[in-house]
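Working notes for the structure below.
Apart from one protein chain that is not included, each protein chain of the complex appears where it belongs.
A, B, C, D and E are the chain letters, set down in written order, and residue numbers restart from 1 in every chain.
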Amino acid sequence: MRPSGRAPDQMRAITIETGYSAHAEGSCLIGFGDTRVLVTASLEERLPPWLRGKGKGWVTAEYGMLPRATHTRGNREAAKGKQSGRTQEIQRLIGRSLRTVVDMDVLGERQFTLDCDVLQADGGTRTAAISGAWVALRLAVDKLLADGKLTADPIKSQVAAVSAGIHEGTPVLDLDYIEDSNAHADANFVLIGDGKIAEVQATAEGATFDEEELLRLLRLARIGCTDIFAAQRKATGR
Amino acid sequence: MRPSGRAPDQMRAITIETGYSAHAEGSCLIGFGDTRVLVTASLEERLPPWLRGKGKGWVTAEYGMLPRATHTRGNREAAKGKQSGRTQEIQRLIGRSLRTVVDMDVLGERQFTLDCDVLQADGGTRTAAISGAWVALRLAVDKLLADGKLTADPIKSQVAAVSAGIHEGTPVLDLDYIEDSNAHADANFVLIGDGKIAEVQATAEGATFDEEELLRLLRLARIGCTDIFAAQRKATGR
Amino acid sequence: MRPSGRAPDQMRAITIETGYSAHAEGSCLIGFGDTRVLVTASLEERLPPWLRGKGKGWVTAEYGMLPRATHTRGNREAAKGKQSGRTQEIQRLIGRSLRTVVDMDVLGERQFTLDCDVLQADGGTRTAAISGAWVALRLAVDKLLADGKLTADPIKSQVAAVSAGIHEGTPVLDLDYIEDSNAHADANFVLIGDGKIAEVQATAEGATFDEEELLRLLRLARIGCTDIFAAQRKATGR
Amino acid sequence: MRPSGRAPDQMRAITIETGYSAHAEGSCLIGFGDTRVLVTASLEERLPPWLRGKGKGWVTAEYGMLPRATHTRGNREAAKGKQSGRTQEIQRLIGRSLRTVVDMDVLGERQFTLDCDVLQADGGTRTAAISGAWVALRLAVDKLLADGKLTADPIKSQVAAVSAGIHEGTPVLDLDYIEDSNAHADANFVLIGDGKIAEVQATAEGATFDEEELLRLLRLARIGCTDIFAAQRKATGR
Amino acid sequence: MRPSGRAPDQMRAITIETGYSAHAEGSCLIGFGDTRVLVTASLEERLPPWLRGKGKGWVTAEYGMLPRATHTRGNREAAKGKQSGRTQEIQRLIGRSLRTVVDMDVLGERQFTLDCDVLQADGGTRTAAISGAWVALRLAVDKLLADGKLTADPIKSQVAAVSAGIHEGTPVLDLDYIEDSNAHADANFVLIGDGKIAEVQATAEGATFDEEELLRLLRLARIGCTDIFAAQRKATGR
Partner (left out) sequence: MRPSGRAPDQMRAITIETGYSAHAEGSCLIGFGDTRVLVTASLEERLPPWLRGKGKGWVTAEYGMLPRATHTRGNREAAKGKQSGRTQEIQRLIGRSLRTVVDMDVLGERQFTLDCDVLQADGGTRTAAISGAWVALRLAVDKLLADGKLTADPIKSQVAAVSAGIHEGTPVLDLDYIEDSNAHADANFVLIGDGKIAEVQATAEGATFDEEELLRLLRLARIGCTDIFAAQRKATGR
């Protein structure tokens, strides 16, 4: 039995509130249960120096967590003067995941920055962030298409992410904080709309795992992403 | 005529949603029109070194703005590696304002940190933050009182803040972003429940001002704070 | 009775030694009693990026305090690797105050940086800095006028600053360190030559204050600035 | 055909020179082809604060790359004043991997820091670092055992890491720099001596991959780790 | 002929104004011609961690230069967020030089920090700083002796420093800025009262030098230090 009473292959409630931010080109407040992440997509004509003049675009991401998003207050990274290794790892993952589904030639010389800020954390903040980032980017690109600034769609597919792990010997989907703290293995999967894999990060915590367990976690992730893909389509009218 | 159609002495809609954060001892999402600030009050038994062993408590504040809270995306302070002078000025003001109404001897050896994070900005983020911080602190202290951890109430009064400025020659209350960008003088007032003043910060922008104008701005601030005090009482059941 | 024996509306001795620095375009060592601030005005043809090509100039300020300017040695900000919030607040105030009296169109595409370094501190370092910065800038601009590099005078008025506060129940002018440490309210006023107000920063310390008290502090500030304006004119031969 | 002429399941030459550093408790210079990493294991009695007094030990890692380890000179992180996200990601991975095979209760209240410095880079620096770190740690622990400072062996198993990726449609083992730059998918596997998995990090680059491809990469990794385990045993006399 | 008209072995005017700072235990404003350095000696009961509990004292130094001490304005190190290599080199030299003449056992468990801040620079700021630091320290120690906090004198000797260099083929003493910019070799000597050498730093600039030239520079330095020693004694009444 999971602490939350969920079935092993059951996601938490997925909520997506689009247009949360009045200023951003695209935005949403995504929830995986009690985890809530505010994602904004910001369009900039400016590109990173190494990409200029090549006719291609770029998608990047930044991640942050409000100091009291967690059970006990954490230090504010701006006050400490640097982003933690964990923060950098996550924002690199988000950017990489989104770039997997964007055709940079079609996007042309513009950049989207996806800001993912965790308002409340209960496990799975990075997977909610990736899943919400697709929604924010989709809405921002739809606006460019509607305005005639883009004539072809640079987004090739959906992308979503979910965690799975082995909790008290059982593979379970979408770990919340309590499960995450006790899991013997913890994996994050980034999948795209056609079922292919963009990223696997599976880590032993306490006990190592074997190939069979890895595959079982991957299959749980497929189930979860199917739900997330549906929620993304509903939220964006796609 | 104000760009928003408001009367000169009219506040924007004040909204206060308490309990926004599941983990914090006290929290609210406060809105002054389109300005939205999430405030959490976090209790820590740890005190700043210079206060230890004196039987007194402390209240401090931190302030941040999400990169896309504004019309164009700003840099993330955590990524830049330092807080701007503006951020530090504001968080010092918030902490100072709240300390004005707290009896540190009654609070005893504990510290509250008030995190004020701007989710969306449309002028007046520091005044909304101060006004919301009182609500978050009030709720957190009520919890300590209810739990019997405090037997007397360390909060002596309400505290609220509002801006006023001279826009196209007319003194107006609670400037939004458009007014703020064009005001010839811009003032922030922090008032306490009995009508006394905790802080005045009045700055000429373009044109200087005289004593009469300063007094007219102060009187507008009294009108605004009366509204905010009422909203605070309603939100906290006081 | 004030600790220094001064009357409530009495300034400390104002001393201004011009040309203190051989290299700067304009400079002075200003003293308000035992508070001594060395101010230099440095001319640069380079402008901040957002101002380039607009035919306008800029005035900015930096503030520092020598580690042993104070009763007990403070940390050197260069060694700590960052400027404190207090330092940033003060240097922003100095720059803003001086810009109030400069016509940027007449100044043209050049920038003055006002470096205000406190050699000895006894209260009122920011007000002495603002008052001395006007002298250094006035001297530097006079040199440009004398050299024919400017044909019209960009300085529209004098600007000076002074503190006032409520000490043991009495409003007093130009607080020294002992008074500042014990004042129940502490205000800094920046006034310009025609009597108008450029900035008011009034803060409750311990006890709050009311409108009447604010006005009494403002009136003390007018008395103090009259003295400073006279000293500035004498020092610059205006 | 691979650029290097290797078979798809062929490792580069594995070289391990133990005792490279005269001062460290354990050390080796490990080579995977032209990739060379100097690893030292340093024993400290001091523990991270959150572990003190619990009777347990800790293993952590730091990673660096000499500026000219690469084809074109990179910036020195010490001179830039911060470690890149990539560096932090890698050093977190190394520490996590080694902790998988260490019994912290048996180790007792002491910490090993594994410094992995890349002298020359040709792909696979993180996998060589993990594989070499085990050797350095093994030697350092053997010294504690020989000196009687430990009576039981805290190292439960070998741990090694290797990359595999899809290069021009073919899954290949242990990518060198040229292959790494062109791979469509790139994975790092950390395996332990009994065949179990400690970590999988598989990332799509350009094209996504499917479950079958993931498994083929994992099987290549098993082949590679078998070679590395043998080289580790030979180097440490185990 | 030297640009200043001085003879090759002639110092600039040495001026020492003691008691410049009201708060410091010892202080002076030292001038070597137009070079002016404010030095304060601050007593702290706190020692660096590695010295605690050994019955010994410590002397350390910090060095800074006001942004407009120089011909063109330099960046403020506090604003840049770090001290330059040059600054660190100089402050390490000052501390080392002063420690040469202090008996740390006699000083006992207390630390003096010598802050040397350059108000105006015209070459030789580090040598003036060292020479002035001795005066500030002497005065501070005399105060401890007078107060009975020290019963024996921990200062064993005078220490002074001066530059010498080869300018247009001629060895000259105490280079000013113009000479320093054109010298083919530039040396700083720290000498103690009995004629012994505490430090030599001789650097070729453009042309290298030989043993004979090094000795001629050293002999010039002896002449200069004799003058400085006399000025130090006069300033401190020794």
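Just so it is clear, a residue touches a chain if its C-beta (ideal position, glycine included) is under 8 Å from a C-beta of that chain, and two chains touch if they have at least 3 such contacts.
The structure displayed is predicted, hence computed values, not measured ones.
The undisplayed chain touches these shown chains across the complete complex, D, E. Only one of the listed residues, E:Ser4, E:Thr70 or E:Gln88, touches the absent chain: E:Gln88. Per the touch definition above, the residue from D:Leu47, D:Val106, D:Leu119 or D:Leu215 contacting the chain not shown is D:Leu119. When the omitted chain is restored, the residue from E:Ala164, E:Ala198 or E:Cys225 that touches it is E:Ala198. By the touch criterion stated above, the residues of chain E touching the omitted chain are 82, 85-86, 88-89, 91-92, 96, 100, 187, 192, 195-204, 208-211, 214-215, 218. Hidden from this view is one chain, which touches chain D at 21-24, 27, 34, 38, 40, 42, 44, 62, 64, 66-73, 76-79, 81-83, 87, 113, 115, 117, 119-120, 122.
Here is the rule we use: only the chains that are shown with their structure count from here on.
Graph distance from chain D to chain E, where chains that touch are one step apart, equals 4.
On superposing C-alpha atoms, the copy chain B sits rotated by 120° relative to chain E, to the nearest 5. If each chain is reduced to the centroid of its CA atoms, chain A and chain E end up 59 Å from each other. Here the CA centre of chain A is 33 Å from the CA centre of chain B. Centroids of chain A and chain C (each the mean of its C-alpha atoms) stand 51 Å apart. Within chain D, the positions touching two or more other chains are listed as 82. The chain pairs satisfying the stated touch condition come to A-B, A-D, B-C, C-E.
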